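The complex is shown incomplete by one protein chain, all other protein chains being positioned as in the whole.
Letters are used for the chains, namely A, B and C, taken in the order the chains are written, and counting of residues starts over at 1 for each.
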Amino acid sequence: MTRLAILTGGGDAPGLNAVIRAAVKTAINDYNAEILGIKNGFDGFLDEGGIFPLNRDSVRGILPRGGTILGAANRGNPFARKVIIDGEEKVIDYSEQVVEKIRSLNLDALIVVGGDGTLGIARDLHEFNVPVIGVPKTIDNDIGGTDFTFGFDTAVTIATDALDRLHSTAESHSRVMILEVMGRDTGWIAIHAGMASGADVIIIPEFSMHIEEVVAVINRRHKNLDKTYSIVVIAEGITPENLLGDEAKTSYPDQEKSVFDAFGHKQYGGISHLLAKEIEARTGIDARAIVLGYLQRGGTPTPRDRFLATMFGVEAYRNAKSGNFGTMMALNGTNIVPVKLSKAVNELKRVPAELYERCKHFFG
Amino acid sequence: MTRLAILTGGGDAPGLNAVIRAAVKTAINDYNAEILGIKNGFDGFLDEGGIFPLNRDSVRGILPRGGTILGAANRGNPFARKVIIDGEEKVIDYSEQVVEKIRSLNLDALIVVGGDGTLGIARDLHEFNVPVIGVPKTIDNDIGGTDFTFGFDTAVTIATDALDRLHSTAESHSRVMILEVMGRDTGWIAIHAGMASGADVIIIPEFSMHIEEVVAVINRRHKNLDKTYSIVVIAEGITPENLLGDEAKTSYPDQEKSVFDAFGHKQYGGISHLLAKEIEARTGIDARAIVLGYLQRGGTPTPRDRFLATMFGVEAYRNAKSGNFGTMMALNGTNIVPVKLSKAVNELKRVPAELYERCKHFFG
Amino acid sequence: MTRLAILTGGGDAPGLNAVIRAAVKTAINDYNAEILGIKNGFDGFLDEGGIFPLNRDSVRGILPRGGTILGAANRGNPFARKVIIDGEEKVIDYSEQVVEKIRSLNLDALIVVGGDGTLGIARDLHEFNVPVIGVPKTIDNDIGGTDFTFGFDTAVTIATDALDRLHSTAESHSRVMILEVMGRDTGWIAIHAGMASGADVIIIPEFSMHIEEVVAVINRRHKNLDKTYSIVVIAEGITPENLLGDEAKTSYPDQEKSVFDAFGHKQYGGISHLLAKEIEARTGIDARAIVLGYLQRGGTPTPRDRFLATMFGVEAYRNAKSGNFGTMMALNGTNIVPVKLSKAVNELKRVPAELYERCKHFFG
Partner (left out) sequence: MTRLAILTGGGDAPGLNAVIRAAVKTAINDYNAEILGIKNGFDGFLDEGGIFPLNRDSVRGILPRGGTILGAANRGNPFARKVIIDGEEKVIDYSEQVVEKIRSLNLDALIVVGGDGTLGIARDLHEFNVPVIGVPKTIDNDIGGTDFTFGFDTAVTIATDALDRLHSTAESHSRVMILEVMGRDTGWIAIHAGMASGADVIIIPEFSMHIEEVVAVINRRHKNLDKTYSIVVIAEGITPENLLGDEAKTSYPDQEKSVFDAFGHKQYGGISHLLAKEIEARTGIDARAIVLGYLQRGGTPTPRDRFLATMFGVEAYRNAKSGNFGTMMALNGTNIVPVKLSKAVNELKRVPAELYERCKHFFG
């Protein structure tokens, strides 16, 4: 092994810098391997100044920092890159140029840290004989083949802190407080943060609840337990149709809908505000929604995420050295093992029914 | 001094329990005074079970907890209480009953912990010879006559933590990140959190900026400093008219406006989402808004707020004992001194021009 | 299943209350099982008032709290209980009384939450046909058969926060800062916190380093990297002999030794203060030691520990219901599975060589 490169792609996840640092330190200490940084995802292979050497100084002090010193992809996919030509946006396949660049650099391995989009590109490049090693990255924990991804523990911690704070306000004001958390099409953050904070209802895409079920839990608390407040966690992946069923078309006014659509549900938390309005209308109890949004993505990683990300970086280098290309590093118990990229990226990991059943005992 | 009572009114503020605990502990230790808790603000004087004795056990372990063990007012003002009579909501003056109840309880003093609304009621009751002592409570720090209020430091800390987290994501993704914070008609939280986190622009009601000024700062950063990201703090008190001037009527579509109005600007952060859209439209740079909302109000108080709230509680008791009725406890440097309630509640404390000028050197 | 009991034994670990709450909530929601709390470990079976029913109200609000509402064992082991008889301390076998008591209570299951000592007693009671289910508890993560124990993540987080803080002071003052962490005879906390914070040297009992090796790393940093500060993590299990070898007898003055012995090494951090003195003497660089001690044991558990502890409690109940007695709940990847108590308690889980080798690349 003499020369390898590393890039990060996709959304921010706490721990990216820890992966980079670990790969660089292990590579340099082990065999004095040369390691290059590629800026802004695969774009760095095409952009001027996009490739630069990494050394001990490059990674000093970055372990506890959020973000990524390599930058995240802007235009992203080399197989379908958006470029402006003559004032018009076009989508062009630049994969040949990227593969050619990688060859001309004499790279023995390319470590790709990213979510399913970025890892899918890595898998495709591997079919062109690019010696790729993948490292899974998502705060949503929805990548298959690995027990957990780094960044997830940080996101859960931020969401749990928020829920801890909301408890006292909900109680003092006899209100329903709703927290909307990330997770794309899965409920991992919602389930973990909701269970860690003792939420009264947790609504996730895998096993969505109709508004009347939610209302039933809240009413039961108020009647049986004499509790005039409730804490609800809702995952961003829930749709108005999940909550309201056919009523979504009628009860959900056109006017609101058009604005929800204009702003984008996820961006301004349309679903949780809708839930608040429906709970107020159906129970007569004040309800308020808070949307955590990007607060879950940034800042210093938890110690667990720093350790996990470091070990992902170490194993990425070690597997590169062993020539296990086309694999993604995956946490399996306390070990990090290589799994086929082709298998991992096709599999959306959802909250299993057994887990959700256990959690339901805590509702209400 | 033999018998006093304490109530808390208005919105949640971290430190309420610390005030209650301090008044109770000082009263009991000092003269074995009897101290009664009044539930849910002034309502407790009228509702059954609304008055109960407080002792050491009542306040054990509550110092670090958010919320208030006395509950916050629901229907609030005894001078204009909302009641349902024959299915119709009416506003009735119950002040005579409250004053009568206070007399029949033989209270030597009534400690009222609340914001300007609740303290205004306290001032009015004092004119009916109720021996009131006020303690200012607001996370917004906008009550006159006192250097700071408890709860403010906690709100600033939560907002600063959020801003620290947003920095790395803004940088990795070359985005403008906007955080909307509380403060009602003042910019105290925005200025303190913005300065503590190194925000690039801070928009407050006292000295509002037009959107073009905001855009100018962002563009200057991007051009002169080669920084492709910016952090903006906006106080909830800003209106579309503040930001857009006359354009608010035209550029701000009716459709959006009607929904903003339906949901309430503050509740779902209309103003910060509007700002994000305008920045994107005028600079071409991605912008995202996060609304902290109720996260600023709850949870464990900072050590400073616990200490300050404790000292407010101690002095409330001591001033009650000295007969300084009709006063509000006020922080003055490192001392807590009594000021006339009639003076304090008429004065909205705003961010002064000298402070804002100093902060502007840090913009951009 | 109609009636079960739960007790907690041994040292404090964040998450104990979460286990209790989870077992109670699952039991009540599932079959309306009755669940009893046993106070102060096995002592509760013998002491007056030591047995009391647990219900939803008993466990309300305890999820985020450190400590245990059941109390931890004082005199502990029923097989060898210390009692004062006629002013003299005697050790008496009370196991028959305990077993009899358990039978007379008609317990269908007894959930025992504890470390290796407490779980060893559980295993022995199982041989007397007591239907025990064990839940492993230790911040040290040294119990065999389970990937992790609850409380460990909280301990690592506290230690990492401390190390993050020490970095800036070490750098500003050009010093060696030493942090002593818990772990009994293992280095789990040291390795995880050290790696999470980018420590320069981590000294653990499994692969102890001689003082000259430690000094070599510090000197290399100062010479090659021009870094005039270093961060060292040392596990409490290290002895003067580990560090100094034969020199321990000579270089380590009798006078100091006698006091170290008098106070107990672990209690006042003798080993880390000794290390500081030796580093100063051998490198000429200022060195300071901080002993985290009990700070690692208490306070609110991390979200991960709350989730893990909750799932341990859920599975303890479910395995009790299924009659899997004589087992300990164990984390295996993302699942909690029963393993034989007899196997788990005989196995001290140590940091494996493969992990330590990977960490060593980061030293210096």
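As a working rule, contacts are C-beta pairs under 8 Å (C-beta built on N, C-alpha and C of every residue); 3 or more make two chains touch, one makes a residue touch a chain.
Bear in mind that the values here come from a model prediction, so they are computed numbers and not experimental data.
Colleague: Of the chains you can see, which ones touch the chain that is left out?
Modeller: B, C
Colleague: Which of B:Pro64, B:Gly117 or B:Gly144 touches the chain that is not shown?
Modeller: Of the candidates B:Pro64, B:Gly117 or B:Gly144, B:Pro64 is in touch with the missing chain.
Colleague: Consider the whole complex, including the chain that is not shown, and state which of C:Tyr31, C:Phe52 or C:Tyr294 touches that chain.
Modeller: C:Tyr294
Colleague: Return the single residue from C:Leu7, C:Val98, C:Leu119 or C:Met177 that touches the missing chain.
Modeller: The single option touching the absent chain is C:Met177.
Colleague: Please identify which residue in C:Val98, C:Val130, C:Ile143 or C:Leu166 touches the non-displayed chain.
Modeller: Answer from the full complex: C:Leu166 touches the omitted chain.
Colleague: Based on the whole complex, identify which of B:Thr2, B:Asn129, B:Asn332 or B:Asn346 touches the chain you can't see.
Modeller: Spelled out, the listed residue whose C-beta touches the missing chain is B:Asn332.
Colleague: Kindly note down the residues of chain C that lie in touch with the hidden chain.
Modeller: Per the touch rule, chain C residues meeting the hidden chain are 11-12, 16, 65-68, 71-72, 74, 158, 161-162, 164-174, 177, 255-256, 258-259, 262-263, 267-269, 273, 288-295, 297-299.
Colleague: Since one chain isn't shown, list which residues of chain B touch it in the complete complex.
Modeller: 22, 25-26, 29-30, 56, 63-64, 147-148, 153, 156-157, 159-160, 164, 192-193, 195-198, 225, 302-304, 306-307, 310-311, 314, 332-334, 358, 361-362
Keep this in mind: only the chains that are shown with their structure count from here on.
Colleague: Please report how many Å separate the Cα centroid of chain B from that of chain C, as a whole number.
Modeller: 42
Colleague: Can you give the whole-Å distance between the Cα centres of chain A and chain C?
Modeller: The computed centroid separation for chain A versus chain C comes out at 32 Å.
Colleague: Of all residues in chain B, which are in touch with two or more distinct other chains?
Modeller: none
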